[in-house]
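For this depiction, one protein chain was excluded, whereas all remaining protein chains were kept in their positions.
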Amino acid sequence: MGPIALLILTIAAILFSAGGILVSKFLVRGSVNAQKGQPYECGIPAEGSPWNQFNVGYYLFALLFLIFDVELIFVYPWAVVVKKVGWMALVEIAIFFFILFTGFLYAHKKGALKWM
Amino acid sequence: MAFLKQYISEIYQAVSSLLKGMKTTGSYFVRPKEIITQQYPDNRADMKIPERFRGEVVMTHDENNEHACTGCTACELACPNATIKIVTKFDTTPEGKKKKALDTFVYHLELCTMCNLCVEACPTSAIKMAQTFEHSVYDRSQLLKKLNKPGSKLRAGVE
Amino acid sequence: MYRETKILNVDSKVSPIGGDLEGAVGADEGELVINVGPQHPATHGVLHLVITLQGETIQKVEPHLGYIHRSIEKMCESLSYRQFIYVTSRMDYLSAHINNHGCALCVEKGLQLEIPPRAQVIRVLMDELTRIASHELWWGAMAMDLGAFTPFFYAFRERETINDIMEETCGARLTMNYMVPGGVMYDIHPNFQKRVKDFIQLFNNKIDEYDDLVTNNIIFQNRTKGVGILSAADAISYGCTGPVARGSGVTCDIRKLYPYEVYDKVAFDEIIETAGDSYARYLVRIKELRQSVRIIEQLIDNIPDGDFQAKTKAVLKLPRGEFYSRIETARGEFGVYIVSEGGTTPYRIKFRSPGFSNLSALDHMSRGSKIGDLMAIMGTLDLVIPDIDR
Amino acid sequence: MTNGEIKQHIVTVRPNGVFDETGEWLQVQVDISEWKTFAQWLRNDALQMDFLFCLTGIDWSATATGKTLLTMVYHFTSTVFRHTLVVKVKLDRNNPEIETVSDIWRTAEFHEREVFDLFGVKFLHHPDLRRLVLTDDFEGYPLRKDFEDPINMIKL
């Protein structure tokens, strides 16, 4: 169909989701009380806000991912032409992976892959 | 190379242990005979409740509407939860003597823990445990029961 | 007659929330305080843990108890020596028989009562069946805590078989009240021996299936090995008993150390693992299943004839003094301490429940591990909350 | 070790201890002022009582002799020698205070909190003495004999 498909699909998704939510809005007669708006914390009034700075090890993985994902983007066009280019393609990607893998080993040695 | 060898054998063992687990669940998937679900309200007719099952306390009455309870309150004393309350009255025997007898056997099912101590304590085996288990009602007051049937009297010969 | 319940004023404790970016109350920088329980899928029952996290690493675990506290010790002070036993089924409801047994033993100790051999064997058989049933439920729930749902149903299939046997002989499935001072309440059902033998035959095959599904599973092993390590010295200091202490290499099986009933006449092994981690505690329980089966196999065909109950007076009176009995439940050492003033009711009664002491080691064991590990540790502690709160 | 041997050991450090040998295990009563040092001696010296398996209190106020008496009862076992000892300490019921032993046996931390909660015994130097099973604003100590709760207690 061409690029117009993306527009159609987006609209379809929005219609589908919004439709569901609207229908349920019509069907439901809600009630209001103070406890309903509390965040769920196993039946205990929540203490403090989650929106403060706290230490998680996820960011490091996000950064590592960024590096590798950018590399992966380069691999896609290469993959299409492998058969035409032949041996050189293999040599090139081997060098490329070697560099990438060295970096990966370095990160591993530095303890970046250890969960903290 | 020893590292590589260990690396590969680790992966092999991991995958084989996972496959073993999948074999177990998979084998149940293809054997629907193993299903053990009982479809409760539907199978009520052929459900077997063991005769010792302790569902609730009942008083046995024979065909003449006679029971064996002398109103001795042994069960009331044995009960840990004050489930049983026995109201007594005074009957006059044919000889003109006044005699203590059972008026109402009040039983609070909502307090009962089915511990069987009252049945054990009863000297005349007047009460026993029934095998019913569907006790839910809409109102708690419906759980308060009178165990002796209206108009029932003490069976002759029971002391 | 009906009790009024005080309704707690929830609003008074509600902290104002909103766009408060200043930082959590009572937490250091970078720390996050979260509540696990009383309404949480992993705390089986109403245990409330306040966890201080640094990232996903646990800094501190603080158990808050009392959601199911019924003051059973106070209740028992007004119940007679026959009556109070039934309440103890409600403490550790998964090993109700063994709790009742412990109380009956203590009363018998006070009365200096001789138990007929038939009753002794029946009691041991019931205890071991209960132990299997309890470990079954623990196994299923433990796997479920770690995210595998299916083992739970397999465990319940076997547990239901035991429950059916119990129902037939004792008249109830969970809170049996079958042990009475002097023996058991009534004789075993005629079908009992046959059904137990059938069960054991079925069960021996199923344990291998458990190993395939959980014990040898690489993910499960990774989740439990090296997690929640408790050293032998710590286990003793924290008063841990049962599989928790035995997983740390402490000999503490009351059945071996201070044998009661016929445990000194049957052959079985006390399972000791020395690693002290969650996997060791897991292995202890799984191996105990086989030992329980072994005990049952030895006794099921050798139930002596005779009375199932010793002759006792209608009203029991313990002499003045103090009596203590210890018994091995599925979770560890259960102690009953009765102080008698010579009356028909105990003057003071204390239940030393295994879960209470085991729980106190939780904070020590889980410091420095992940939230996911906490579930593995809690799973292997095998806590029953009513047993802790009493 | 037999009860006699344990007694001999204890007599060497506490000559004025009151012994009771009628029960299954040896019972010894020590003075409240000596309790902490005695506890340390129990744990570390000849007796090696490393396992505190039961810790509780008894309120004697309902008896004729003990109107103002509250005793703490400690049950010890040694995992080395497998002997058992019961230690009792008498407290003043109106102002019960005793040194904590939670630094010697870690399990005492929870047990002492429980006794504090239900009997109102104050454990001096306890790291975290709060109510354990009851709510923080609960009034009274339920396991004391004179405790009354008109709402939740049913008189049989």
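The letters A, B, C and D name the chains in turn, as written, and every chain counts its residues from 1.
Here, a residue touches a chain if its C-beta (ideal position, glycine included) is under 8 Å from a C-beta of that chain, and two chains touch if they have at least 3 such contacts.
Quick note on the criterion: contacts and distances are computed from a predicted model.
Protein name for the hidden chain, per its UniProt entry and selected from "Molybdenum import ATP-binding protein ModC", "Urea ABC transporter permease subunit UrtB", "NADH-quinone oxidoreductase subunit H" or "Cytochrome ubiquinol oxidase subunit I": "NADH-quinone oxidoreductase subunit H".
When the full complex is examined, the chain removed from view is found to touch A, B, C. Taking the whole complex into account, subunit B touches the unshown chain at residues 11, 18, 21-22, 24-26, 28-29, 32, 34-37, 39. Mapped onto subunit C, the footprint of the missing chain covers residues 17-19, 32, 34, 40-42, 56, 143-150, 152-154, 157, 213-214, 217, 219-220, 222-223, 370-375. Listed by residue number, the positions of subunit A touching the unshown chain are 1-6, 8-18, 20-21, 23-25, 27-28, 30-31, 36-42, 46, 49-51, 56-58, 61-62, 64-65, 68-69, 72, 75-76, 79-84, 86-87, 89-90, 93-94, 97, 100-101, 104, 108, 113-115.
Quick note on the criterion: only the chains that are shown with their structure count from here on.
By number of C-beta pairs in contact, C-D leads over the other of C-D and B-C. In terms of their C-alpha centroids, the spacing between subunit A and subunit D amounts to 58 Å. With each centre defined as the average position of its C-alpha atoms, the distance from subunit B to subunit C rounds to 24 Å.
Centroids built from CA atoms put subunit C at 44 Å from subunit A. For subunit B, no residue reaches two or more other chains under the stated contact definition. The residues of subunit D that reach two or more other chains are 154, 156, listed in rising order. The residues of subunit C lying in touch with subunit B in their complex are 1-2, 79-80, 82-84, 86-87, 150, 157, 160, 167-172, 175, 177, 180, 185-186, 189, 209, 212-214, 216-219. Contacts from subunit C toward subunit A in the complex involve residues 10-11, 13-15, 17, 19-27, 29-40, 48, 53-57, 370.
Note for the complex: subunit B touches subunit C at residues 13-14, 17-18, 20-21, 23-25, 36, 50, 52-54, 78-80, 108, 113-117, 120, 129, 140.
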